[in-house]
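Right, one structure below, let's go through it.
Every protein chain but one is kept in place in this view of the complex.
As written, the chain order gives the labels A and B, with residue 1 at the start of each chain.
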Amino acid sequence: MDIAPALSVEELSYTYPGGGRALDQVSFSLAAGERVALLGANGAGKSTLLWCLVGVLRASGKVVVGGTELARGAEAEVRRKLGLAFSEPDDQLFMPTVSRDLSFGPLAAGDAPEESLRKAHAAAGQVALAEDLLARPPHELSSGEKRRAALAAVLALEPEVLALDEPTNSLDAPGRAALAEALLGLPCAQLIATHNLDFVRRLCPRSLVLVEGKLVADEQTASLLLDRGRLADYGLLAPEKGPT
Amino acid sequence: MVARKRGKDALWQARELSLAGLLGALGLLLPVGFHALGWGGKIFLPMHLPIVAAGFVLGPATAAGLGLVVPLLSLALTGMPPLPLAPLMSVELMVKAGVASLLYRVLRLPIWIALPVALVADWVVLALAVLLAAGFLNIKAGALAYVAAVIVAGLPGTALQLAAVPAAVAAIERRLPRLALKRGKQ
Partner (left out) sequence: MIGHFDLYMRRESALHRMDERAKIIALVGFVLAALIAPTRPVWPACTLFGLLGLGLVFGRVPPLLLARRTLLVALFVGLPLLVSRWGGEDARLAAEAFAVKSLLVAAAFMVLMTTTRTVDLLDATGRLPLLRGLSALAQFIVRGVNVLLGEVVRTYRAWALRAPRANLQLRVRGLAAASVSLVGRAAARSDRIGAAMVLRGFDGSLPQAPARSPAAAHLAIGVAFAMLSLAAAGIGRWT
């Protein structure tokens, strides 16, 4: 029963230079294959937490991904195991064509060209990205296609943990449904940062809630979503009665 | 130029490459914007602005490479600057951005020295290149007069650079604090 977690975070704290404390003693862990929502209002610290997990922001505390501790010299390995999909796909797709972008990760990791191309196609298949889009430059894709291409670029590295920052941004209802479908089909553990409660309702059995950098809840999503008073306190619902 | 020492400072190199790409993109887009407003490129030198700014935030090799590439790419993609002019501008911008980077980032001179020196270096190179090209094409008369005319016509653009480049560099360094720390260490 006691298997090593896919991701474990202990007492993570981060303060922006010249800014306030964005993360305060955050601890939690994800089991292999588990899908967990990271909820919080705008500015709660969700993105900051994700950037700290991959070591782009250097936080105090401990992060262990698939048995590898994030430390100087081990960043590359942690980043191969934990893939981060940004909130803005345009920031993530940087190669001239989609297929070159998808195969960038495997190539950089030392795979042979054919093998990396195979991984790119497999990743595109996982998110239902049509084959004929692969030869196109990223700016010729729609928002939803870009979102899925950026996700595939991360998946091509075959991560053990997938972290997604606001994956529903700029997606319409069918786009959100297609994304949810793709995420349900993935075997890796997932940490989904969002403020969209409907999206996580069917996707994530468990939810973490951040309020001003502090982890204030770690519980079953179903029970959390029933408690409208607390959701409003957390800034996840508009208050029942607005100010007059 | 792009593929330098491996491993060591990959994040810095990645940022430099993507920053170069975006500033170069501005170098392509600003002239189009100026033309849309009906303002002559030869007077306000819009392409010079982001490329000179790039000289202050990129390493010398990348900055010079950017200066070389942008006018040619612009010619290929938009048809501006027109053909005989584009290679000339390539040489100009390569020297200008390279000199700015060398003075500001490597020798760590203040911007109010580095910028005017880069502008003058541009004029010197322009004169040399025009004389060379004129010699090659056998048009002796009027080469120097042409250079003088280009410089005078571009004076508003030069003033614009003196005013806007330090502001742009400050804006970029504010967004990328590590850049300011990095100065001189390359």
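What we mean here is this: a contact is a pair of C-beta atoms (placed from the backbone, for glycine too) under 8 Å apart; a residue touches a chain by one contact, two chains touch by 3 or more.
Values in this document were obtained by computation on a predicted structure and should not be read as measured data.
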Q. Shown chains touched by the missing chain?
A. A, B
Q | Of A:P5, A:P138 or A:P167, the one touching the omitted chain in the full complex | A | A:P138
(Q) By the contact criterion defined above, which parts of subunit B meet the unshown chain? Give residue numbers in ascending order. (A) 1-30, 33-34, 37, 49-50, 53, 57, 62, 65-66, 68-70, 73, 75-80, 82-85, 137-139, 141-142, 164, 167-168, 171-172, 174-176
Q. Touching the missing chain, which residues of subunit A?
A. 51, 54, 56, 76, 79-80, 83-84, 86, 88, 90-92, 94-97, 100, 103-105, 107-109, 113-114, 117, 137-140, 153-154, 157
